[in-house]
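The block underneath contains the structure these notes are about, expressed in structure tokens.
Only one protein chain is missing from this complex, and each of the others stays in its spot.
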Amino acid sequence: MAIRVQREDFDVGRELDALSVGNRRVGGLCSFVGLVRDMNEVAGAKSGVEAMTLEHYPGMTEKQLEEIEAEAHRRWPLEASLIIHRYGRMEPGERIVLVATASPHREAAFEACHFLIDWLKTKAPFWKVEETDDGAARWVEARDSDDAAAARWAEKAGGSL
Amino acid sequence: MAIRVQREDFDVGRELDALSVGNRRVGGLCSFVGLVRDMNEVAGAKSGVEAMTLEHYPGMTEKQLEEIEAEAHRRWPLEASLIIHRYGRMEPGERIVLVATASPHREAAFEACHFLIDWLKTKAPFWKVEETDDGAARWVEARDSDDAAAARWAEKAGGSL
Amino acid sequence: MKLLYFAWLRQKIGVGEEAVEPPPEIADVRGLVEWLKGRGDGYAQAFRDLDSIKLAVNQEYAGLDHPIKAGDEVAFFPPVTGG
Partner (left out) sequence: MKLLYFAWLRQKIGVGEEAVEPPPEIADVRGLVEWLKGRGDGYAQAFRDLDSIKLAVNQEYAGLDHPIKAGDEVAFFPPVTGG
């Protein structure tokens, strides 16, 4: 189990390798990388995204990510997991977040990885402000679809957070 | 879209980077790596796995993987995808397979990636024989749970293969 | 008591962090918010629609009825948009 909140980019291959190296019980390794798109997330906006800046709540962020990760380990048989989330200014194409899970079982690795990113999206205290090519800066609004995705996992198991 | 069937190992980080580099429409990148475990997959066996050898059906393998990948692109809005499957002898801890999907949307990337490995497991013509530490070599039997996992996707959409 | 504001709340209020000493009769977050709204236009604007605001007491999510006391860290922010 590990979480990292950092300004700098990360090396996906090296991070994933570290999750299973030396552990012969790992049969499946699932990962998700979130990247900055150039499409606008602000409702109705037609402009392209030049960059975005991620602000977060130091202290609470780490606490929330650790709780989310611990919850995943309570629900699924995981051998290892990792959450890395960046903050600061990023341009389209840059990596924002990595979540990864290693398990003896494929299904557990997939579900736990999906759970991690869904819960992170609605619980980790990060906020995005987009700079668009019309010169504006706008706070991205939370999406109902993210709430719905997170709620799925609340229904499936008795775990609490 | 790309599939590769090869004896040699692959570099997960480099392969994943290639799926999104230069494409600013990619918002999410999901991947699954299957590895050789040291736990026996042969029912009832108590022995540890020393190695396994993957045999396949050259020609049909590529055809099946291409069809599975094309089906994923029909069902989900993917910007890129990749399937790499190894054959030959591998020891515990070695990578067997990589499936990865890149999409503007997180949910599509996750579902398509999950679909790829589930269908691959029941449709791609590979067969595993395990060498165990008691000196035996046994053909791994197909699992009902894999059939069930693949069947899920048949129910969800009207796609045919 | 330490107060933190994030994203557009921080912009409306004009500071990201401040130390305050609310009157002793203020016992929960709701009372704290009412008291803050009296401190200036920025606060009044930031706290106009409480349904659009999330909050945390000592770095755990909490509701408006959550009790507060001296020494607490209370943070206000919009729904999160990370990932």
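We call the chains A, B and C, going by the order they appear; numbering starts again at 1 in every chain.
The working rule: a residue touches a chain if its C-beta (ideal position, glycine included) is under 8 Å from a C-beta of that chain, and two chains touch if they have at least 3 such contacts.
All of these numbers come straight from a predicted model, not from anything done at the bench.
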Among shown chains, those touching the left-out chain: B
Sole contact to the chain not displayed, among B:16, B:30, B:72 or B:97: B:97
Identified contact with the non-displayed chain, of B:2, B:18 or B:129: B:129
Interface with the undisplayed chain - residues on chain B: 34, 54-57, 59-60, 63, 85, 96-97, 117, 120-129, 139-142, 146
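One rule holds in what follows: only the chains that are shown with their structure count from here on.
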Neighbouring chains common to chain A and chain C, by label: none
Dominant chain pairing [most C-beta pairs in contact]: A-B
Greatest separation from chain C - chain, by CA centre: B
Distance between the centres, which are taken as Cα means, of chain B and chain A, whole angstrom: 23
Centre-to-centre distance between chain C and chain B (centres being mean Cα positions), rounded to whole Å: 49
Chain C residues counted as touching two or more neighbouring chains: 83
Two or more partner chains touched - positions in chain A: 34, 117
